[in-house]
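What follows is an incomplete set of chains from the complex, kept in their original frame.
Letters A and B name the chains as they come in the text, with residue numbers starting at 1 for each one.
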Amino acid sequence: MSFSVTVRDHLMIAHSLRGDVLGPAQQLHGATYLVDATFRADALDEHGVVVDIGRAADVLREIVAALTYRNLDDEPDLQGVNTTTERLCQIIGDRLAERVLAGEVGPARLSGIVLTLHESHIAWASYEVAL
Amino acid sequence: MSFSVTVRDHLMIAHSLRGDVLGPAQQLHGATYLVDATFRADALDEHGVVVDIGRAADVLREIVAALTYRNLDDEPDLQGVNTTTERLCQIIGDRLAERVLAGEVGPARLSGIVLTLHESHIAWASYEVAL
């Protein structure tokens, strides 16, 4: 038996990728990423929730706000990182996990996080990490 | 190797939640929940299906019909229950599991059920139970 809660946000960034296999994505271009952050737990807390969804959405919003409306190629934190959709899933997911572990979305005991980025209506990627 | 089939329905209810962490949701308000019921199996039956999808949809419709167009705060079955989205996933999922185990969606040997409720375009919850 397990539960999850997901909240959606979005970010709009410019970036370029490295690697011949990435074809035209090596040019400076951009993306709107729909961000779905899923919080998993094996049981509900005394209020009957996985997380305080309002705080979860706020924490996700803060993480997204630190990335959106930027050119990721110029971000100090991302130098040397090939910011593919998969890698961005991991970066955002790990930032979220860190804040979950610090208690910022509430005291709930979560079992894992899934972070999904939709780069278009026909392509998306996910990263899943146990907590 | 595993298979699943999902059918979607919806319900429209009023309710109020208990617990300071739930903020304005403590006031009497309401929601349209899109309901996704997923049936899982490790193999297909002799017709090549997980379940008789028509019967599955009918059973889900009956469970939904017993909840929709109601104020959940007044439902005898739900007294003392904090009807968060997560808890409603569990309530509907368990009702569905009971009927699956009673053979109402057909003789198939199912391995589990996932019940997802979308409360808006930016938030949803899931409950997963093995059978």
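Assume a residue touches a chain if its C-beta (ideal position, glycine included) is under 8 Å from a C-beta of that chain, and two chains touch if they have at least 3 such contacts.
In this text the structure is predicted, and so the values were computed from the model without any measurement.
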With 2 of the identical chains in place, the whole complex in this file holds a copy count of 6
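Here is the rule we go by: only the chains that are shown with their structure count from here on.
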Whole-Å separation of chain centres (CA-atom averages), chain A against chain B: 27
For the complex, give me every residue of chain B touching chain A. 17-19, 21-23, 81-87, 89-90, 121-130
In the complex, go through chain A and note every residue touching chain B. 1-9, 44, 46-50, 52-55, 57, 106
